[in-house]
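What follows is one structure encoded as structure tokens, with my remarks underneath.
Complex shown without one protein chain; remaining protein chains in place.
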Amino acid sequence: MKTFVSKNKDNLITYGIVVVAYAVMEILIKAGLISSLMQGLLVPLCAYVILAVSLNLTVGILGELSLGHAGFMCVGAFTSAFFSKITMNVITVTWIRFTLAIVIGFIAAGLIGFLIGMPVLRLKGDYLAIVTLAFGEIIKNVINVLYIGKDSKGLHFSMKDAVALNLEPEGDVIINGAQGITGTPKNSTFTIGVILILITLFIVLNLIKSRDGRAIMSIRDNVIAAESVGINITKYKLLAFALSAALAGVAGVLYSHNLSSLMATPKNFGYNMSIMILVFVVLGGIGNIRGSIISAVILTLLPELLRGLSNYRMLIYAIVLIAMMLFNWAPKAQAFRDRLLDKLMFWKKKKVTVTEKEGGASDER
Amino acid sequence: MSFISYLINGISLGSVYAIIALGYTMVYGIAKMLNFAHGDVIMFGSYAVFTIVSTLSLPTWLGMLVSIILCTVLGITIEAVAYRPLRQASSSLAVLITAIGVSYLLQNVALLIFGANTKSFSSVVSMAPLKLADGGLTITGETIVTISCCIVIMIVLTLFVNKTKAGQAMLAVSEDKGAAQLMGINVNGTISLTFAIGSALAAVAGMLLCSAYPALTPYTGSMPGIKAFVAAVFGGIGSIPGAFIGGIILGIIEIFSKAYISSQLSDAIVFLVLIIVLLVKPTGILGKKIQEKV
Partner (left out) sequence: MKDNNHVLEVNNLSISFGGLRAVDDFNVTIDKGELYGLIGPNGAGKTTAFNLLTGVYKPDEGIIKLDGKDITGKSTIEINKAGIARTFQNIRLFKDLSVLDNVKVGLHNLYEYSTIASVFRLPKYYRVEKEMDEKAYSLLKVFDLDSSAKLKASQLPYGKQRKLEIARALATNPKLLLLDEPAAGMNPNETKELMDTISFIRKEFDMTILLIEHDMKLVSGICERLTVLNFGRILAEGNTAEVLNNPEVITAYLGE
């Protein structure tokens, strides 16, 4: 039986797992046991973990389905990369600039999440899902036609092409439409990624176990009852949704500062990415933060580990995904698992009693 | 004159969306699930036509027939293997994720069999283009066939649902599975039939789509699938005329925004219109309002 007092201890275990995994990874890297390909995957991996944890805040804690999470990541990625690019020569201390970039990504994505959430959180279920998907696609498409340049007169904007920016000859195109941003400083490291994971966990886990968290979960469990005890539904839905978006923005900052060339493609910021994050959340257990971390790690590494199987790896991934969903969720499979578990428990009990007897006997011997 | 030609193109594209959306909306109405793999069934159907007509050089009608049969079987199988076990699952997300898994599966099977290269699909329509207004306006054979197909399908489907026993059973199951079962309706059979019809329509939509836009890849069905779902939601999900209206409007908006605003932003505009419609009318244009009883 799950109790709630143990939640504090539970949280410590979650932090512990992250720290230990980080330490093990660092040792393996130092020992030269990790391929450079795998090392290149570590920062995106951290970003995916943050995305999964933050999406779980919307899906698991608030209980609303969002398919636009990659859009918020996109906002964080581009605003922060833009900031880093234009301040590269102004703020020369890297850690200060990068910290500011993270804050900017957080605020920008959170703000967009707030603005989108205000009108759409009235919708429910699949309607909300399709609308968030739509917003995610809109964000991606708009960024693809956005041109921003800088010259001595300041910033220039256009939605047409780089020429329309009317830059002075020495001016610089910073966001170049579909070509995106090039030359973002590569500030993201595995260590920073893990620190950001820990901060995300700290925020999310502390929020869940607080007055606000209870209000959010009460909306998930029963909106009408929550209203009847005076919970401000709009406020807490927005809080959860905007915070979830803001943290996705942080993941975007991490992601964009790991690439020298940042483009908004369907692959990295499209609905397929949002869906992939949702898969992490659902497979890890809806509402289970630790599960999100673990499934994000496994599902990101799985295709890489299967790389030897070349073309078959995504096929296997798909089959594993379907099989796991059926095994985890089909009522028949659940019943089967319960029976199996009962049997195992029974054997265990039997075994325990037997070994006790044997133990007693051996004492005498 | 270009306005009229854009309008006709829009209706033509919209007709394809409408046919896909019909499949979506029927499946959603009855199984209450967002079948993400629906778009990939379209892609599979198109590859079937391509293989038979272009690779094996067999007659077009045979390719179309095989495609429809293959998609129908595929639809029934997917439902029986992947979705049916999850029908009573405690979370509706489970079946959504499974559908996503099926979508990945179909895409990657196609990738393995046919490779990632774009295949050039040869049109299944052999009708000559219609020239109007002294050659000022040309309507392609594909356009004419697509629009007529859509209208015929729409009428037949409406008659089927309203006039046949199987169609009435579908309505009953979508209204209340438990009650339908008590009335002696074969719920599993009815749901299978719905997936069969939806998938057969997907095959038709695939041929028409690829005849008009001949580039075929394993991801061809994905975006039209999403847009058709948008069309279904737009028109009011679960409603057959809603899917029709939603599809046509979506097609027109898409072509007009490509022509007059920006081809890169056309998807964004389509999605923006959807959002606005849903905010004004949260269950779509023809959707029913459902209120929770306190």
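Order of writing sets the chain letters: A and B. Residues in each chain are counted from 1.
By our rule, a residue touches a chain if its C-beta (ideal position, glycine included) is under 8 Å from a C-beta of that chain, and two chains touch if they have at least 3 such contacts.
On a predicted model such as this, the values are computed, not experimentally measured, just so you know.
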Of A:193, A:213 or A:252, the residue in touch with the unshown chain: A:213
Among A:25, A:116 or A:226, residue touching the chain not depicted: A:226
Sites on subunit A contacted by the missing partner chain, in the whole complex: 1-5, 202-203, 206-207, 210-215, 217-218, 220-222, 224-233, 239, 287
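By definition in this document, only the chains that are shown with their structure count from here on.
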Inter-chain centre distance, subunit A versus subunit B - centres from mean C-alpha coordinates, in Å: 31
Footprint of subunit B on subunit A - complex, ascending: 59, 65, 119-120, 122-123, 125-127, 129-131, 133-135, 137-138, 141-142, 144-145, 159, 178, 224, 271, 275, 278-279, 282-283, 286, 311-312, 314-315, 317-319, 321-322, 325-326, 328-333
Contact footprint of subunit A on subunit B as seen in their complex: 28, 34, 36, 82, 85-86, 88-98, 100-102, 104-105, 107-109, 111-112, 226, 229-230, 233, 237, 262, 264-265, 267-268, 271-272, 274-275, 278-279, 282-283, 292, 294
